[in-house]
Every structure is written in C-alpha cells, then in structure tokens.
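Dropping the structure in here first, questions after.
Complex shown without one protein chain; remaining protein chains in place.
Chain naming follows the written order as A and B, and within any one chain the residues start at number 1.
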Amino acid sequence: MKGLWAALRKDLLLQWRTRAQAAAVYAFGASALLLFSFAVGPQASLLREQAAGFLWLGLMLSSTLTLAESFQAEAEQHALEGLLLLPASPRALYYAKALANTTALFLLGTGLLPMMVILYDAATPRVPPLLGIVLLGSAGLSAPGTLYAAMTAQARARQTLLPLLLFPLVVPVLLASVKATSLIIHGDPMGQLGSWTLLLTCFNVIHWSLCGLLFERVVED
Amino acid sequence: MSPQDEVPAIDASGVARRFGRRWAVAGVSLRVRPGTRLMVTGRNGSGKSTLLRVLATASRLDQGEARIAGFDLRTERNAVRRQVALLGHHSYQYEALTARENLEISRRFLGAPADRVEALLSEVGLLARADEPVLVFSAGMRKRLALARALLQDARVLLLDEPYGELDPAGFALLDRVLGEQQRRGVTVLLATHLLDHGRALCDEAIALEEGRVIWSGPARDLPDPGTA
Partner (left out) sequence: MPRGKLPYYSVALGALLLLWGSTWGLFFAPAETYMGDVQRIMYVHVPTAWNGMLALTIAFFFAVLSLWKGGLDWDARLEGALEVGVVLCTLLCMQGAIWAKPTWGVWWDWDPRLTTTAVLVFAFGGILALRQFVDDPVKRATWSAVAAIIAFADVPIVYFSVRWWNSLHQVQSTPATVSRAFHWPLRINAFGILFLMSGLIAVRARLAALRREDELAPPLPAAVPHGASLAQGVRP
C-alpha cells in the first residue's frame, strides 16, 4: 500500500504534537472510573468484581474523544483533502490513522490499568495477557471508530453522531474485552479466555478489512 | 505536431455541479491548449472556485464530461490528480505542525527529492520561519506555504483560486515570478482573480463566469470591465 509509511509518520507526529490533548483525555477516563465507584458505592467486593466492566466503559467513553480528535486536524484546514489530491491512497490514509488511534487507545487503556488496581483493588500478576486484551480491544474500537470519525467530522452534530453510530457496533468488543479482562483478573477455571480472544480477533479481522475497503467512499466528494 | 494534434490541457463539456437546488457551475465548456494562462473572472458566487475544484477532482462532477491532460475526470481521477495542483481557499495544512514538517509530509507522499523542501521554502520566503507551527502564521504566510505545496507537486496544470488575496507586495512579485517560470516550463495555468488589470497583463486568454455559465471568452487583453460588456 503506497504511502502507508508516510501516512503513519504523519499521524504519529500529529499525535505527539497534540499530546496535551491526550493527557486531557486520560484525565477524563480516570475521572470516569472514579465516578463509577461513586455510582456503585464503596463495597470493595462489588467493585473488584465489576472492575473489568468499569475499565472498559471508561475506555469506550474516552475513545470517542480520541477518535473525534484524530480527524480534527484533518478537517480544520481540509488537510485530508489535500493529501487525497496529491494523490494519496485512501486505504493507506485509513490504515495509518487506525493504527495511530489503536496506539493512542492502547496507551490510554494501559494508563488506566493502575487506576483500576487502586480504585477497585483489581490487581493481577498476569500482565502480558492483560495488555494483549487491551491491545485487541483498542484495535477493535479503532477500526470502525476511525471510519466513523472521518464521516462525522464532515457532518453536523458530530459530537453526538460518533458515539451514536459507534457504540452499537462495538458491543462485541465491549462484551469480549470485559469478559476476557475479568477472567484474567479473577481466574479462568473453565478455560474460556481463548474463546473471547478468538471473538475479538474475528471482530478485528472483519472490521479492519471492511472499513479499509469502504473508507475511500466516505472521504471522497 | 500541428495544433490540432495536441492533447488539450483541459477539455471540458457541460461541466456542472449543484449544491441542493442551485447549480453552482451550470454547464461550462472549455478547451484550453497546454501552456495557456487562462484568467477566470466573475462576481462572488459566480462559480469560479467550484469550477476549479471540480477540475481538480476536489469536488465531484454532477453532470458533463471533462478530460485533463487527456485523462477522464470521472474514471481516471488519480491520473488527473497527478497532473493537477490546486491552490485554493483551503490551505491543506496541519496547524500543529511546522511549515517544514507540512511540506515534508507532502514530499514523502509524492516521492519528490529531499532537497525540494528547502528549495521551495527559500523560494517562497519562509526559510527563516520554517520551524514554527503553522498555527502562528499570518494569512499571507499560510498562502506562501500553500503555494510552496502546490509547486512541490510539479503539476502540468496549475489551478490558482484568488491567490493574490492575502499576499503583501513582495508576495505579489513572488507569485508573478512563479507564474512566469511556470509558463516557461509549459505549465497550463488557470487563474481565478478579481484583479482584472493584473490578469489582463499576465494572462493569454480569459473567461467570465456568471451564475455558473461562461458569458464571455477571448484574449485576456480584450476582457471588458464588468457592467460594460
């Protein structure tokens, strides 16, 4: 795919330059986790049991900010149109942006893990599998999220439209990631982790290919 | 090669683009020989910008046909894009990045040689401030950067939409110099502008648009002032 590397450099450079916004998104995510504890109450056992759910809800809510922002820079001076006119391959632009968003969400999710440990007393020694699930979940949110962020950046009422369109689609990501994370934290007596990981992988394969194919139609005029 | 054998730089027939109930470009037909400098003039809202955007493939073609340097606007869009550079109302820049970084991004996509960026920054007079974020640039500086970006593309057809707008006198001179150079290289230039006298002096041919249609075409020096034709 011609231009993928150039596009990826561009997106990572943009993310680095706007890292202050990433810090703000992290603060949002962390405060969401705090609010969940207030909503549920200070029973340690209940919090610990539901920790995975809170983590992924927090990450999902924060992802709308990250995803919307990823096309902010492209839309304000129509930079994306400029690239398409060079011409640059829309597919390369999509995959680069989706990879950059996956990286951002992965860092965000990883950053929220200590909050989960502290607020909900939900620690686990099995860090590599946990990071693996955070990565798969981030990728699952990014694939359709990048496409819809590109779409809604050009529409009215964009802040409402992105979550409205995205959340129903990523229900499988939420379910699978929460279940898998929970199994890692609390133990997996029946060996179900593999099935949930498989589901996440299938979701990713389907959406990374489908959204890559359809992206061109979303950004053309 | 006789003139009739030359592939026109632009060969448009009935080009039209509507926005809702209004045809912004309502059937424009043009045939432009390579190397021509064509002035496009008309009131605000007459369709100049839309026409340029449609020819650049930035905006879709709702009706009509067009060929740019022999490539079909509907079916060979990428080939058209390789031939055309647009300097329009959108600067196509990333505000958070520096001037140099912005040009580097385009350079990498185009596969142009590494020294082009420095050369262009120097030519447009931005070398001293190349490492500042575009966010702090004035409108004139952004225009210069956008010009550099358009030149980077090394296109055979250059579409300029009111480029003199934000430029200071030095910027004017720069643009005139650039246009002279492009002509020497045989590049076709479409210049949409309100500066009629300047355009008459600079361009070979002219067309006037009104309500999305061509109402006058001919040699640039014969272009009548608005309200007199």
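Criterion: a contact is a pair of C-beta atoms (placed from the backbone, for glycine too) under 8 Å apart; a residue touches a chain by one contact, two chains touch by 3 or more.
Owing to the predicted nature of the structure, the values given are computational and were not obtained by experimental measurement.
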item	value
Absent-chain contact - pick from A:Pro42, A:Pro128 or A:Pro168	A:Pro168
Touching residues on chain B - with respect to the absent chain	3, 12-14, 16, 18-23, 26-27, 29-33, 36, 38, 60, 63-64, 205, 207, 214-219, 222
Contact set of chain A toward the excluded chain (per top definition)	144, 147-148, 151, 154-157, 161, 164-165, 167-169, 171-172, 175-176, 179, 195-196, 199, 202-203, 206-207, 210-211, 214, 217-218, 220-221
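Going forward, only the chains that are shown with their structure count from here on.
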item	value
Of chain A, residues touching chain B in the complex	3, 6-7, 9-10, 13-14, 17-18, 73, 76-79, 81-88, 220-221
Parts of chain B lying in touch with chain A, wherever the complex brings them together	56-60, 77-78, 81-82, 84, 86, 90-97, 101, 105-106, 108-110, 149, 153
